[in-house]
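One structure follows; several queries about it will come next.
Selected chains from the complex are presented in situ; the others are not included.
Going in written order, the chains are labelled A and B, and every chain counts its residues from 1.
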Amino acid sequence: MRALLLGRYQPFHRGHASVAEYALDRYGELVVAIGSARQSYTPANPFTGGERVLMAQRALASFSTKVFIVPVPDINRYGLYPHHVADLCPPIDVVLSNKPLIREIFGDAGYKIEDTPEYERERYQGTVIRTMMIQGDEAWRDLVPPPVETVIDDVDGAGRLRRLHENEQR
Amino acid sequence: MRALLLGRYQPFHRGHASVAEYALDRYGELVVAIGSARQSYTPANPFTGGERVLMAQRALASFSTKVFIVPVPDINRYGLYPHHVADLCPPIDVVLSNKPLIREIFGDAGYKIEDTPEYERERYQGTVIRTMMIQGDEAWRDLVPPPVETVIDDVDGAGRLRRLHENEQR
């Protein structure tokens, strides 16, 4: 079976990696859909779609034959979104999400929906990591897989985010 | 180094696989950008973006840690296209293409461009394969990697194409 995980992955962190491993173990194959793929250079979405493809693929390298990583742009039509995702991704047997909106729209589109376990959700959250980067707290490094840290450093991601945050404060 | 190969991959065939192997051998990593990712169900573009992601990943499974497969929608602005591709793909060091248009726009955008060898180009061409499918000539099966054949059969791809062709004739 092939499961779908949907996220913005800003950035791809250890919580994402854990859920992906769980899903691979349980379903065999996995589509990692990178949502809001065209959003970048904002405080909530600092990384480009391409940077996030690189993060996810590096982080999940040991499962690479069984993982499909697909950037998915927004279409701003929830009634159509599940079909938009399906059009760009390999066929999906089950959607893994705890988010009511995702469960609602994919459920109404006829998909089988299942919960995902949440690995220390308080700790592993994109917003926590981005706040650390803005505050210059290097502890964000512990929250992402090592190859993601490299991808972020290669583009001075923490510095970029700090400057984008400063832009908002101005 | 990371090279870019751009194509529509309708379908992904043995010629594509050969060029990908050449590129991996020469540059180490490869981005396979699936162009016109939102086009499907037409005689020239019968397969969806998701079906083509599946074809490419299956065909290149033995190199999966070094290959990035990225569906790229059209934007109908050639002056912007190289940057659109760059926004959705991991960073690219060299663009491999023999097509004058691609060489022109990526060259003007500052990319290094190189030729690709062409493996029996008369034989391995999307248009040849699609014509065979329309005519019911099963020889198309020899022109694609075995896992691509499976992907196509799973969606009755040859039948779909025949019906789409019939639609045009009507």
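Here is the rule we use: contacts are C-beta pairs under 8 Å (C-beta built on N, C-alpha and C of every residue); 3 or more make two chains touch, one makes a residue touch a chain.
What you are looking at is a predicted structure, and each value in this text was computed from that prediction instead of being measured.
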Copy count for the complete homomeric assembly [2 present here]: 6
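Quick note on the criterion: only the chains that are shown with their structure count from here on.
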Whole-Å gap separating subunit A and subunit B, where each centre is the average of the chain's CA atoms: 26
Footprint of subunit B on subunit A - complex, ascending: 37-38, 40, 48-51, 53-54, 57, 61, 64-65, 68-71, 73, 86-91
